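Here it is, the structure, as structure tokens.
Just one protein chain is left out here, and the rest sit where they should.
For chain A:
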Amino acid sequence: MRQGAARMWWRCAQFPLLALALVFVLTGASSRAARTLRIWGHQGQEGENHAMREIVVAFNRAHAAEGVSVEISFFPDFQYTEKIAIAAAAHDLPDAFEVDAPLIARYVDAGLLAPLDRWFGPADQTDFLPTLTEQAKIAGKLYSVAAYDSALVLYYDRAMLAAAGVAPPPADGWTWEEFLAACAKVRAAGVEPVALHMNESADEWFTYAFTPVVWSGGGKLIADDGLRVRGVLASAANIRSLTLWQTLFTRGFAATDPVDPNPFGHGKAAMDWSGHWMAQLHLEAKGAQLGAAPLPHVGAQPVAPCGSWCWSMSAHTKDPELAATWLRWVTSTQHGIVPLVRANGAVPARKSAFGEFPKYQRPPYALFRRQLETFARPRPQTPFYATLTQHFAAALRDIARGADVGGRLRMAENEIQKEIDRRSAHGSREAAR
């Protein structure tokens, strides 16, 4: 009877035991043979993802002899930040991952990112566009690198402006008075003056696209310490700048709820407040009629935004050398920048890479490069960026729909400051900066 039970037990258990033994053998063998780096990227357009997968394949091929490989996972844009947050909470961050530029300060504050200066020295740092290093440097240390940056300009249709009797903007762009006067003439000619893409669902569009209006008027969203908006966001200068911006809607120069995502390309609007991502499409639609100028400015000088997806290294990676090897690969001109920029049309991150792209000699691309090297500014570095952009974008939406500019900015200012004060008082941010 006993013996029978034992035999029975063995008969049931032998397969699981064998399988377990096999797993031990296999994992033991594989962990000796190869090192695998986990990386995460945002899911962009299909072409961009394809290019990224090809870059990974090329990296793995080049490093096969060393037994090193990279494993990439993509997550959709709108879930990406949540995914990072959950992984950080669970101590399950990948070795290297993409971050959205304005969130770098927050991740550094939470201790998620490793400084990269060891692997990207002065030679690299001066080769990157100044906007990228400025955005990525916190307390003097570099926390991210990138393969590309972004640019935002005012596209215009020469023929449509001429038909309305408007001369094209000068090389440094119009002032707001000139811009509004031009809009009035275009409107009088029966054409929608400018597309501002107010139906964009992401908050970030508003902060990215319209903070330059605030900057050009001499204002800021938040003080340089990244901890104070009171008296900064609802300043007299900002109220003046955003009142000018509101004029676009009150005078019917721009739609508050556009239905067409590309009215400029479809010949319904004479100007387009839009980014590098539309350049190719607009060139195809307009040819020589396409013009591009810096954004209209409240003060004397134009200002442009910048920033896009960057690459960072987890502070907790077990293999920083390998992670750095990947970061060097994906931000090198040959292996990373050329294929990615060909796929997504963004602005190359390295000055030395522009030689690979002859079109950067011509408009509108030449303007992208010029503004990133001279008058573009990164969005504010603050651990409270998410709160800031959320409330600022909500304020812009309401201002476009006719809210009182001063009152609405003060409301946003109060909400943001309360959040900053509360969290600072609770000491959730210790020894942050």
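Here is the rule we go by: contacts are C-beta pairs under 8 Å (C-beta built on N, C-alpha and C of every residue); 3 or more make two chains touch, one makes a residue touch a chain; residues count from 1.
One rule holds in what follows: contacts and distances are computed from a predicted model.
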Record-based protein name (UniProt) of the chain missing from this complex, from "Ion-translocating oxidoreductase complex subunit C", "Protein-export membrane protein SecF", "Carbon-monoxide dehydrogenase large subunit" or "Sugar ABC transporter permease": "Sugar ABC transporter permease"
Touch criterion as defined above, residue of A:R38, A:H63, A:R106 or A:H276 at the omitted chain: A:R106
Identified contact with the non-displayed chain, of A:A58, A:A88, A:A223 or A:A237: A:A88
Full-complex contact with the absent chain, from A:Q135, A:T333 or A:Q390: A:Q390
Touch list for chain A against the chain that is not drawn: 81-82, 85-86, 88-89, 106-107, 110-112, 201, 203, 255, 257, 259, 386-387, 390, 394, 397-398, 401, 403, 411, 415, 419, 422-423, 426-430
